[in-house]
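Showing subunit A:
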Amino acid sequence: MMIKIEDLEVWYDSIPVLRDVSLEINRGDFILIIGPNGSGKTTLLKTIANLVKPKKGAVYIDGRELNRYSPRSLSKILSYIDPHLSREMPTTVLELLMTARYPREDLFKIKVDKEFINKINEVAKILHIEHLLERRLDQVSSGELQRIIIARALLQDPEIFLVDEPTAFLDLKYRFEIMDLLKKINREYMKTMIVTTHDLILAGLYGEKIILLYKGMIRAAGDVEKVLKKDLVKEVYEIDVEEIYVNNRKILIPINMK
Partner candidate 1 sequence: MVSKTTTFSIIMLLIGVAIGVVGGYFAGASLGKGSVQTLTMPITSIYTSYLTTTQIQTETRIMTSQIVTTVLTTPQYPKTIVDALGREIKIDKEPMRIVSTMPSITEELFALGLGFRIVGVDSYSNYPPEVVNLRKEGKIADVGGPWTLDLEKIISLRPDIVFLCRGVSVHESLYAPKLEERGLKTVFLLCDSAKDQYDVYRDLRLIAGIFNRDDVAESLIKTIDKKINDVIGKLKTQNISKPNVLILLGPPSWGLWSAGGNTFISWLITTAGGVNIASQYSGWPQLDYEYILSKNPEIIIITAHGINMSQLKKELEQTPLSRTKAWTDGKIYLLSGDASDIVLRPGPRIADALDMLSKIIHPEIFGELSRSDVQKILVIMPIILIVKR
Partner candidate 2 sequence: MAEKIYYKGVKRFVFSLMILMILSITLFISSLFVGSSSINLYKIVHMLSNIFLNKNSLYNDPMMNILDLRISRGIAAYFTGFALGLAGLLIQTVTRNPLADPYILGLSTSSLAFVSLSILLFPDIMIFRWNLVLIAFLGALTGFFITIGLSKLAGGSSVAIVLSGIAVGSFFGGVSHLLLYLVQARYNIYIMYLLTGTAQTVLWRELPYLIYPSIAGVIISLLIYKMLNAYLYGDIYSRQLGFPPGVTRTISLVITSILTAVTISIVGIIGFIGLASPHITRFLVGNDHRFTIVLSPLVGGVLTLFSDISVRIISYAYGAELPLGVITMMIGSPFLAFLIIKRLRE
């Protein structure tokens, strides 16, 4: 499952959001996309997921352009984890999780396999949401919701996970838990992970391949050493940082406090 992005240009109405984006992502990669708000991180993710159509350029998966894939076949390959799930209807967590099996199942099949229900148990255990299964979606906290939607993606079991700001609403403890989990999925199941985050510290701790987006363009791409540099960060985020090393990993600490 190789993703190739060539000269991508994406506009929203008459505003360019992504320009000149080209990159290659291999199977099993763990990619972190960072950048300030508005730099196009979410758009890039959505474009890869074929949720947004580019104005110029294209995304290729295994040599085939995205729009040559039917929505159904695409849903077997990738899953976009949307933090803004609609919760207007009074659905429960279990009902949401049950929909995860749709890409792999026949459209008209009405019966639910017992296997799948067992899988739900497993995944619910891993993500500590067993006690939430009967809860309504609008009655869970944002942190719980985050775990729930990741659980749903796990159940969908695609090859590529597109995770949009998974740590945004989580307590510190859960931030690490989620990132550990994503790393684990990536390693153990050889799933490609593409994660956006604005948390520089997590980027340092977990990043393998990092892409820094700035004003819709790739400012830098590479490993932690290459991308998490003081001057780059100053240019893009407009803050001063200090580089420190913890456990052999480079971490950037903002030091703008007067």
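On the choice of candidates, all candidates are chains of the complex that A comes from, given by their letters.
Just so it is clear, a residue touches a chain if its C-beta (ideal position, glycine included) is under 8 Å from a C-beta of that chain, and two chains touch if they have at least 3 such contacts; residues count from 1.
What you see is a predicted model, and the numbers here were worked out from it, not measured in a lab.
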| remark: Within this complex, subunit A touches, out of 1 or 2, candidate 2
| task | Quick one: which bits of subunit A touch candidate 2 in the complex? Just the residue numbers, please. | result | 46, 49-51, 70-76, 78-80, 82, 84-92, 94-99, 102-103, 105, 107-108, 110, 112, 114, 117-118, 120-121, 124, 130, 133-134, 156
